[in-house]
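All protein chains of the complex are present and in place, except for one that has been dropped.
Let's look at chain A:
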C-alpha cells in the first residue's frame, strides 16, 4: 500500500488490573485496504478493536489518524474521526424498519420533524450502491434473515461516511450464500476507498477478501502477512504459535548443530 495509513497504532498497550491485554501492538490500516485481524480466543482482538472504537482508552502508545496523533477516549471521539464499528451482536431495533434502523440516532429532519422521504431515499441509494437486496426498506428488522440483518448493520455503519469500518466476526453466524454476500460487501467497501478491519476466525474468508493479515497472539503482534503471498498454514501457525514451541525449537537446534 502506498501513502500514509489512515489509522496507525504504534506501541499500544492496555492493561486491565493484573491482566496485560495488549503489549506494544502495532497496526496500520490504509485507505482501500482490508486488514484481517486474526488470533485465538483471548489473543486481544476484541480489546484492540475496542481501543480503536473508543470503548477502552489505551494506557501506552500512540494512535495516529492520517499521520497525526489523536486521543480516543470515548466512542464519540472515534465516531467523529470516522471510525464505524459493527459489533457481533448487531444491536438493531427489531421493531423499527430498515430505514429507521439505518438512521437511528442521526435522523434527517425537516421543519423539526422526521423527514421519512429523504431518509428512505438515502437508504435506497446507500443499499443500491452496496448492491444490498432486502425485501423492502419499510420492513421491520424482525422480518429479515440473519444475513440481511448483517448487511443492514454494515450499511448502518456507513451512514455517517466513515473512513475506517471495523467488522467484528461478520460471517460467524451466516450460511454459505449469506457469507458470500457479506464478503462481496466487504470488497465493495474497499472499492469505495474505505479501510476495513475484519475480525474473523474463518481462514477461508480471510484469504478471500483481506489484503493484509495481522496476527495477534497473547496480546502481542505475531506477524503481519501479505495474503497473496502467504499460505494458509503460515497464518495458522502464527495464530497458534506453532512456529515457537518445543518441537520447532528442537528442529532449529538440530539444524544448527548439523551445520
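Criterion: a residue touches a chain if its C-beta (ideal position, glycine included) is under 8 Å from a C-beta of that chain, and two chains touch if they have at least 3 such contacts; residues count from 1.
We take it that contacts and distances are computed from a predicted model.
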Missing subunit (named according to UniProt) among the choices "Polynucleotide kinase-phosphatase", "Formate dehydrogenase", "Cbb3-type cytochrome c oxidase subunit" or "Xylose transport system permease protein XylH": "Xylose transport system permease protein XylH"
Candidate in contact with the missing chain, chosen from A:42, A:61 or A:140: A:140
Residue among A:24, A:60, A:128 or A:233 touching the omitted chain: A:128
Contact residue for the chain not shown (choose from A:19, A:91, A:204 or A:242): A:91
Positions on chain A contacted by the hidden chain, ascending: 1, 75-76, 87, 89, 91-96, 100-101, 104-107, 109, 112-114, 117-118, 120-121, 124, 128, 131, 133, 135-136, 139-140, 142-145, 184, 187-188, 191, 209-211, 226-228
